[in-house]
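Let's look at chain A:
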Amino acid sequence: MNSLHMVSHEVPLAWYLLLSAVLFCLGVVGFLIKRNLITVFMSIELMLNAVNLSFVTFAHQWHQVKGQIFVFFVMMVAAAEAAVGLAIIIAVFRARATLAVDRIDLMKL
Partner candidate 1 sequence: MLYLPLIPLAPFVGFLLNGSFGRRLPKAVVSGIALVAPLISFVIVLHAALLVWSSSLTLPVIEQNAPSWISVGALHVDFGSVLDQLSLVMLLVVTGVGFIIHIYSVGYMHEDQGYWRYFAYLNLFLFFMTVLVQAGNALMMFVGWEGVGLASYLLIGFWFQKDSAANAGKKAFIVNRIGDFGFLIGLFLLLANFGTLTFTEIAARLEANPAMTGGILTAIALCLFVGATGKSAQLPLYVWLPDAMEGPTPVSALIHAATMVTAGVYMVARTHFIFDRSPLALSVVAIVGAATALFAATIGLVQTDIKRVLAYSTVSQLGYMFLGCGVAAYSAAIFHLMTHAFFKALLFLAAGSVIHAVGGEQDMRRMGGLRTKIPVTFWTMTMAVLAISGFPFMSAFFSKDAILAAAFASGSLGKVLWFVGLVTAALTAFYMFRLWYLTFFGETRNHDVHPHESPWSMLGPLVILALLSVGGGWIGAGRFGAFLSPSLGVRTEEAAGSSEYLLMVLAVAAGALGWYIAHRMYNRPSTADGLAATTPAGYDLLANKYYVDEIYGSAIVKPLLAFSKYFLEWIVDVAILGGLAWLLAGIASLGGAILQRWQSGNLRSYAAWLALGAAILLVFVLAPYVFGASGIGLNLTGH
Partner candidate 2 sequence: MDSSILTLILLLPLAGAVLAALLPDRGKLAAWLALITTLATFGLTLHLPAHFDASQSGFQFAVNRQWIENPAIYYHVGVDGLSLWLVVLVGLLGPVGVLASWNSITHRRKVFYSLFLIQQTAMYGVFISLDLMLYYGFWELSLVPMAILIAMYGRREGQRAATKFFLFTFIPSAPLLVAILYLYARTGTFNFSELRILIASGSLPSGALFWIALAFLFAFAVKVPVFPLHGWLADTFGEAPVAMAMVVAGKLGLYSMLRFHVGLFPVQAHAIAPILIALAVIGILYGACLALVQRDFWRFLAFAALSHLSLITLGVYGFTFTGWSGATYQILNNELIDAALFVLLGALEIRYATSQIAAYGGIANRIPRLATIFVVASLAMIGLPLLNGFVGEFLILSSTFAGVSHGWAIVATLGEILSAAYMLWLVQRIFYGQESRMAAAAPASDLQVGEQLVLWPLAVLMLVMGVSPNLWLRTIETAPKPLQLQQARSATPVGQPDAIPVTNTGEVQR
């Protein structure tokens, strides 16, 4: 039954962390560069999920469940934030008729 055994290559941990890092950087870059508020928001979500991935990775590495529990916290915060943030976006759009980040600068001193 050797053919039935899958070769259990472990995906090296480093690759997960690398992926996490790349996703995080993509999120940061998107946050900084993108003009559309919703896209900025999506970048934030991307960053959060990248972090989640790294948490899970380390949790698996150290065989601790703390990391995975933390992921739940992060996801909860992300959900709440998404709700509030989308509400703000809608309000901003109603007020300013635009979602371009550069044009929403009423908070300048």
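Operating definition for what follows: a residue touches a chain if its C-beta (ideal position, glycine included) is under 8 Å from a C-beta of that chain, and two chains touch if they have at least 3 such contacts; residues count from 1.
How these were chosen: all candidates are chains of the complex that A comes from, given by their letters.
All figures in this text were calculated on a predicted structure; none of them were measured in a lab.
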- Message: Given the candidates 1 or 2, tell me which one touches chain A in this complex.
- Response: 1
- Item | Residues of chain A touching candidate 1 in the complex | 28, 31-32, 40, 101-102, 104-109
